[in-house]
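Omission of a single protein chain aside, the complex is shown with its protein chains in their original locations.
Residue numbering begins at 1 within each chain, and the chains themselves are lettered A and B in the order written.
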Amino acid sequence: MTEEARTGRTQRDTLLQLVDVVKHFPVPSDRLFGGKREHVHAVDGVSLDVRRGETIGLVGESGCGKSTLARCITRLHDVTSGTVSFDGRNISDLSVSQLKPYRRKMQMVFQDPYGSLNPRRRVGSIIGDPFAIHGMGKGADRKTKVQELMELVGLNPEHYNRFPAEFSGGQRQRIGLARALALRPELVVCDEPVSALDVSIQAQIINLLADLQGKLGLTYIFIAHDLSVVRHVSDRIAVMYLGRIVEVADTEELFARPRHPYTKALLSAVPTPDPDLVNERDQIILSGDVPSPIRPPSGCRFHPRCPRAQSRCTTEDPVLNVKDGDVSDHAAACHFPVADGEPLVMSQKEAL
Amino acid sequence: MSLLEVDDLHVSFSTPDGVLRAVRGISFAVDPGETLGIVGESGSGKSVSTQTIVGLTQGARISGTARFEGKDLLTMSESELRTVRGAEIAMIFQDPLSSLHPHYRVGWQIVEMIRAHEAVSKKEARKRAVELLGLVGIPSPSQRVDDFPHQFSGGMRQRAMIAMALALNPKLLIADEPTTALDVTVQAQIMALIKRLQKEFGTAVIMITHDLGIIADIADRVMVMYAGKPMEYTDKRTLYHQPHHPYTEGLIGSLPQQGGRGSPLKSIPGLPPSLLRVPKGCPFHPRCVYAMDRCAGEEPPMRQVSGGLDHRSACWLPPEAVGTTTDIVVTRQELARQGRSSAQEESA
Partner (left out) sequence: MTVTPPDQIESTGLSSTLPAAVEAIEGRGPWLLAWARLRRDKVAVGSSVVILGIILLALFAPWVAHLVGHGPNTQFRTTGLSPDGIPVGPGSTFLFGTDDLGRDVFIRVIYGARISLLAGAVSAGLAVAVGVIIGLAAGYFGGAVDGVLSRFMDVVLSLPYLVFAIALVSLLGPSLAISVAVIAFFSWASVGRIVRGQVLSIKEKEFVEAARSLGASHLRIMFIDILPNVLAPTIVYATMLIPLSIVFEATLSFLGIGVLPPTATWGNMLSESIAYYKVAWWFVAFPGLALLITTMAFNLLGDCVRDAFDPRGNRLFVATEE
């Protein structure tokens, strides 16, 4: 997002590496006497490299597993299989005490400005939590550090003794950000950080995130369902569908040449605020809903909704690879990728 | 004659902390078949105003008029209102689960809804329910009609709500953030559905949203609300290309634009005011980059400005200062500077 961030990116220095990460949750069984236990396939084999200094956007609709993936990265969930490596070190099987130094290096910003702050604690002690947990700074020293952080994220340091209820949604996101930045992490996982905020406040927080990335050299994993926001902040974007990454590319490349039919449909569904562009675009309306992640479809998971699906798609699971003629950074998981400018079969008129 | 004509509507609530003035004088009209968009952020009064019109605000102090086909909804008795609500005016909300009863089958709820307003047999009503579910795109409606709401996905629930809303072929549909809780691909499905049904049945729509993208998609005319008041009223093209009110300008600037990646967004500084203590003068002036002396003292009325045919704005900037191009912005800044008495205002 900033110059530093961009130059950092070109070094191709991998900060975080995910290899075939899988996370399944057992489903509470309806039947009293067992039967076969079912699982929610929340994340089902995700491999991804995150480069130092970049912002990688993770998009997808609800149930695609993007928030679960975020929690696997920050080890709020233990992965079912696969590895998460931070700075070259596999952290997915570290014990709680071994993990503690890595906790300092990666932090998370949460979606809900109301749920992510303890309503019964003062803001000063919430932001001071990281110092207390890691035994850093005492008394006045800690207070100074906390107030510096509050200033950094644009809060009035005099409000140190207030409770979260006395702040608005945007200010609470700033508090959450201050807490995440207290230990000077290298990686910040932002899980829908602006989706609960009003438009005008959303812009403030997006600007603040960009500003802080420049100042502190942060790497962001930015999760959101709002594609125009993700497009604005991300260097690269990974699109998820039912626990898998279906396409990953540089932001402008992805928007200009989406290869996966799902990506194309998703991009076309984003409403544009300019009334003159509304009727010009070729909006693809997908039929149906996202299938249940408990029993994901066979083969390509998108095939029941895909206008291009053929019989091969129902049996053979496509791998995420670079398609002919694409830059090496652009990978898609599709047997029949969309060519440049090629329309998907179904248009808006036929869809309904 | 307009289908719905709201004139000088005020809504306030008394809370332990004082009087909360949710709506402070709005007027608008909806013609048959047209779509009025109401845009605003949380606390702007956009939902409260329509809820008041259909008599869904409890314990509120209400003044003004809301004439639906000439009859004032605000002075109607509860039983009169009930016949209008549902049959003539239907509503859909952000959270369809809260409007569908969890313990009754979806079809049964539609049947009851129809039979509450029309004398038809159960069998006939059920046939209509199946037809309606098919119309809104529920797959195999004759089976899904006996499902419970929790067996539907979010998008299907919203479709079911729309089916229920359209069951009695209403003249006006009030849609209060109908797609906010849905994913973009499902949102696109629902918006296409609303547009198609509107074309088919000639229903007028009031679309309440915070998303200018939805406005661009569906609305004919738009009202922008802030702190319980209308700020600007015009057609959607004029609003996007030639806004007059600085709040509208700020809202559009806050949106990430194509090709603007990495550059800072033009956010609006500060926070919306508390409705318990709305600032004197223009409610937006503490956050306004063009604020002049006059703005803090006198509340600007809605007046004609020079964007489109019927373009009104509540701002003291001269009526001809519309648009977002750089020279217009410079002109506006210059005008604002002339309107300030001292240099100290500059830093504010």
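Following the convention adopted for this analysis, a contact is a pair of C-beta atoms (placed from the backbone, for glycine too) under 8 Å apart; a residue touches a chain by one contact, two chains touch by 3 or more.
Because the structure is predicted, anything quoted here is derived from the model rather than measured.
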Touch with the omitted chain, as defined above, among B:4, B:20, B:138 or B:175: B:20
Residue of A:167, A:222 or A:241 touching the missing chain in the full complex: A:167
Residue among B:134, B:270 or B:339 that touches the chain left out of view: B:270
Residue ranges of chain A at the interface with the undisplayed chain: 71, 74-76, 99-100, 103-104, 107-108, 110-112, 114-122, 129-130, 133-134, 156, 159, 161-163, 165-169, 176, 179, 183, 198
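Methods note: only the chains that are shown with their structure count from here on.
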Centroid spacing, where centroids are CA-atom means, of chain A and chain B in whole angstrom: 31
Of chain A, residues touching chain B in the complex: 1-2, 61-62, 168, 170-171, 198-204, 206-207, 210-211, 225, 227-229, 231-234, 251-252, 265-266, 268-278, 283, 285-290, 348, 351-352
Footprint of chain A on chain B - complex, ascending: 41-42, 137, 139, 153-156, 183-189, 191-193, 196, 210-217, 236-237, 240-241, 250-258, 260-262, 264-269, 271-272
